[in-house]
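Structure, as structure tokens:
Just one protein chain is left out here, and the rest sit where they should.
Moving on, here comes chain A:
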Amino acid sequence: MANSTSTSILSFPPQTFAALSPSAFLHAHLNPTSSQSSSTRPNRRSPTEFRVPNINTSSLSHANGSAVVRLGNTAVVCGVRGEILKAEDIPKTYNDLAKSPDETDEEKELNYTTIQELGLLVPNIELSTGCAPQHIPGNAPSAATQSLTHRLRSLLYTSRLIQSSDLRIWSRPANSDIDPGREEEEDEGQDRAPRIKAYWTLYIDVLFIALDGGAFEAAWGATIAALRDTKLPGAWWDADREMVLCSDQLEESKQLSIRGLPVSATLGIFVAEKGRSAKAAPNKRLMRGLGDSGATHHKQEHGAEAWLLADMDAFEEELCQEQITVVLDYSTGKTKILKIEKNGGTFVNIEEMRHMLRLAEGRWIEWKNHLEASKR
């Protein structure tokens, strides 16, 4: 189709073509007329090529942990800030099952739910920064923003990324022997066991500087990078002043221990439109071309074709109704899936999902390498 413009009288630049008929424009790129050239998207990536993440950690000076992640033209800043929630301020009396600061791994597993029950992770996504034309700056959070925040929040909890034991602040009864507040302590008598006095609450703020598709992947990548970077200061309960004190010594601060390394990958299905009726036609699928060869085309009976596009940019996101987000963790050597989201279409089935998981595994390695490189 790209060649035909030269022969026709009506000729216009590619930008105009893209604006007038985005679907045909993308189709022309994916389905080049000459047999030698392979399918290339308008952004010069091959259909299953992801954008390379660019990660920079500890960029913010006043946050406990932070990261800037760039994914093509999408740029995200994430800051993690720890605030203290005093146990006495929890409205409903909460019975934490943890008995001492030194838990075994099984106990940690068992007492995981604290973090969820008290809501100690508070993510927020800000899109009203002028990052993209459809998100008007200064507006109240749009439905898209809220939906994104919810996805991030639910994944933070279901992935069990952070351990509750890292967020508990205990009293230090052993040190209270010499202090003058001993009289009050005596009243409690036998109760010398350490007690939970407060919790760290992590406020995770994700700010989009620029948005060009892949919002969730970028936000999740930035969150992971920032949490891996997070150091919480050493905190203890001071019985005299009846408050939590934090140490300003760097040696006493503690790195958050992150469990695993879940990575998100987003893929879209682009269906070439053959007039409006093709969309409404029953989708009898014929394609079985998605083998190990990495063939990326989906074929359809009714003449319409579909392509699998990895890590779509904003232009492609508009055209791909069916979108798939996979979050998986490969760090144990076995693929652990944490989330699958697939909606908006009927092309993907078991076979295609397997293929996508393979692509996502490749993506996991890419993210892992970049996350580890950013640490150094």
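Operating definition for what follows: a contact is a pair of C-beta atoms (placed from the backbone, for glycine too) under 8 Å apart; a residue touches a chain by one contact, two chains touch by 3 or more; residues count from 1.
Simple rule for what comes next: contacts and distances are computed from a predicted model.
Considering only "Exoribonuclease phosphorolytic domain-containing protein", "Ras-related protein Rab-7a", "Mitochondrial import inner membrane translocase subunit" or "Cullin-5", the record for the omitted chain gives "Exoribonuclease phosphorolytic domain-containing protein", by its UniProt protein name. Considering the full assembly, A:T158 is the residue among A:S38, A:N139 or A:T158 that touches the omitted chain. Within the complete assembly, A:A144 is the residue of A:A19, A:L97 or A:A144 that touches the hidden chain. In the complete assembly, the contact with the undisplayed chain comes from A:T335, out of A:T40, A:S253 or A:T335.
Mapped onto chain A, the footprint of the missing chain covers residues 113, 116, 143-144, 146-147, 149-151, 153-155, 157-160, 276, 279-280, 282-285, 321-323, 334-350, 353-354, 357.
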